[in-house]
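Excluded from the complex is one protein chain; the other protein chains are retained at their positions.
Our next item is subunit A:
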Amino acid sequence: MHRVAIVGGGTGGTVLANRLADELRSEIEAGKVEVRLITADPNHVYKPTFLYVPFGKKTVDDAKRPIEELVDRRVTLTIDEVVDVDTDRNRLSLADRTTRLHYDQLVLATGANLEPEAVPGLAEGGHHFYGPDGAERLRDELADFTEGHLVLSVVGVPHMCPAAPVEFPLMVDDWLRERGRREDVEITYTYPINRAHGLESVADWATDLFEERDIAVETFFNVDEVDPDAELIQTVEGDELEYDLLVAIPPHRGSDLVIDAGLGEDGWVDVDRHTLEATEAEDVYAIGDVADVPTSKAGSVAHYEAGAVADRIASRARGETPTATYDGKTVCFLEAGMDEATFIEFTYGEEPYVREPSKPIHWAKLGYNESYWLTARGLL
């Protein structure tokens, strides 16, 4: 029996499990291959939904579905936490520490974790929309926010969905205008480097739009500390900025599992960017946010990586030489307000072209959000 273990039930892990169930259908049914998906959360969560929660357009329940409804019946689903990866013995330990699972090929798809406490005062002083509780708290805060200074600050890089920090100020600008409150709210966007976004074309596009919509931009702005009582941000560069409502993109971290297994110093797995094979161990792959590759931590990346890794794993399970590779393909929608959007598409080393925002692209984005569950099933 050739055993494939996938740790993590987000986009990467779920798409991969379903693709493998399809590609290795006959081998699984013949008992020659096992595809096991291990995830601590019985729900699959589609995180991009949270961007719409503060504006009352979605609820946190819209973001989740039981994972057992999404995975192919040929996949062995284990709802449990993996607490140790032993790459010398090719085995995993589960939370009870006595259950061990052997693998022939392992894929880590454990995602990224929020770490607001890495910056003093941020957890107390700032809001975010990167998780269910944060998105709901921000929704309640925004509903009562009628005047003052709203600051959207990108505190941590890398972070999930690099488009979202740019989208939020554009959406909140539009949302406040619709409610006749925009004139009483000042909006500032901050970014750590010397332009408004890591991708130059997105930075140029956003800077023009921000200027058009009276959104101030502060660059070279690295938050050192937040004083929740004084409602003040202090930066590494020695600047200060007062806020009334702080929406932050918090620092992210990888996984302790990765550090403990010696697969990557910072919790992100060191991998070959094309094969997604771990550089520090044999028979181990990483996909999605936990893989340290030079592109965005975005669902589309996890999706395309899962396709390449499914082909590589299936080839090896059949005793063939894997040839499939991931070229860095990334696709991101960018909301430019409450009813228009654009999208970008690029591969490793490519600078994306940003199209003019339009209503049809916004509706395509909302349509994709609804059909996402087909993506998770490996169908789209």
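Please note the rule applied: contacts are C-beta pairs under 8 Å (C-beta built on N, C-alpha and C of every residue); 3 or more make two chains touch, one makes a residue touch a chain; residues count from 1.
What we mean here is this: contacts and distances are computed from a predicted model.
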{"item": "Missing subunit (named according to UniProt) among the choices \"SirA-like domain-containing protein\", \"Aspartate carbamoyltransferase\", \"Transcriptional regulator, AsnC family\" or \"Phosphate transport system permease protein\"", "value": "\"SirA-like domain-containing protein\""}
{"item": "Residue among A:E237, A:D260 or A:E345 touching the omitted chain", "value": "A:E237"}
{"item": "From A:T190, A:N222, A:S255 or A:T342, residue that would touch the chain that is not displayed", "value": "A:N222"}
{"item": "Hidden-chain contact residue, picked from the options A:R213, A:R273 or A:R355", "value": "A:R273"}
{"item": "Touching the absent chain when the full complex is considered, from A:G8, A:P54, A:P116 or A:P192", "value": "A:P192"}
{"item": "Among A:T207, A:T295, A:T342 or A:T375, residue touching the chain not depicted", "value": "A:T295"}
{"item": "Sites on subunit A contacted by the missing partner chain, in the whole complex", "value": "157-158, 192-194, 198, 220, 222, 224, 236-238, 273, 294-295, 348-349"}
